[in-house]
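Removed from the display is one protein chain of the complex; every other protein chain stays in position.
For subunit A:
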């Protein structure tokens, strides 16, 4: 039984006179205790909205609808009333945000921002709470914690602020931590430190971590399992090594191919994915990635591609996935429209890919 089981989560924003926006459109993934799971994708693919929906933190507005399930340890977080949700937030499930400066209250000392969690969930007050807060700051690597408790966010450096936010998040030893692009707003050197700190905390406490990022470098260094999101759906799920070695979904292939590499030749150009996230098909009309896809075939359009499960526990949502190197392309006789029951290899359909361009081969495969 997974610690967190997100099943068919959907978030739609309806506005009068405008088309309903499906920000998250049937996302499913699971997180085991102590596991580090990555949610990866470009800006606008729905990864942040997914995390906010799980936390119940989406801004309340008319027209917002959240569907599906997010079962944490047996309770569906989406069905909870406001009070029980507040009881779980910060205690069992905690979150770290992107921009540490704007995520901290500018007019309250750091100390109170840490102790208020302790008071709320662990009933600690006064000196006991202050002592624990100092210990927490110390644990996340903030020197001279006693003095820092009295300081305000603007008196701390960017890295310190993110450390303080992490201290607040881990204050009640949550079983699940969601980190939404925790290093995006930081310098590269600080990024590495913060990732190292997160890794350490996860290892020491057995906390499960959901890492939301667009940065494949972060994913490569941390995650056990990776979910690649595109236009509000998970398009590929795999363990870290198989995903980097043999990405199957053309979008994953494109993401990996667009990472700049130092060992690439001088003349080599970057391989960005053509088009932009805005060029999407809506999922009911076919694969949302099809307009940008280099492996597009006729079957991509018409109905959404089914999720294909492979024998090694991976899954992807594509009718014409990138071939696994070393295996001969099978005779394509079936199309993906027959569904997920098909063997994955059978639906590669490389032979009839009249419109499919060459695959931008991920460089990992160039030197096996």
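In the analysis below, contacts are C-beta pairs under 8 Å (C-beta built on N, C-alpha and C of every residue); 3 or more make two chains touch, one makes a residue touch a chain; residues count from 1.
Throughout what follows, contacts and distances are computed from a predicted model.
Look at the chain that isn't drawn here: its UniProt entry, checked against "ABC transporter permease", "Acetyl-CoA acetyltransferase", "ABC transmembrane type-1 domain-containing protein" or "Succinate dehydrogenase subunit D", names it "ABC transporter permease". Considering the whole complex, the residue from A:117, A:149, A:256 or A:273 that touches the absent chain is A:117.
Checked against the hidden chain, the listed residues A:103, A:294 or A:315 yield one contact partner: A:103.
When the whole complex is considered, the residue among A:94, A:197 or A:319 that touches the unshown chain is A:94. For subunit A, the list of residues touching the undisplayed chain reads 55, 57, 59, 62, 82, 85-91, 94-95, 97, 99, 102-109, 112, 116-117, 120-121, 152, 154, 165, 168-169.
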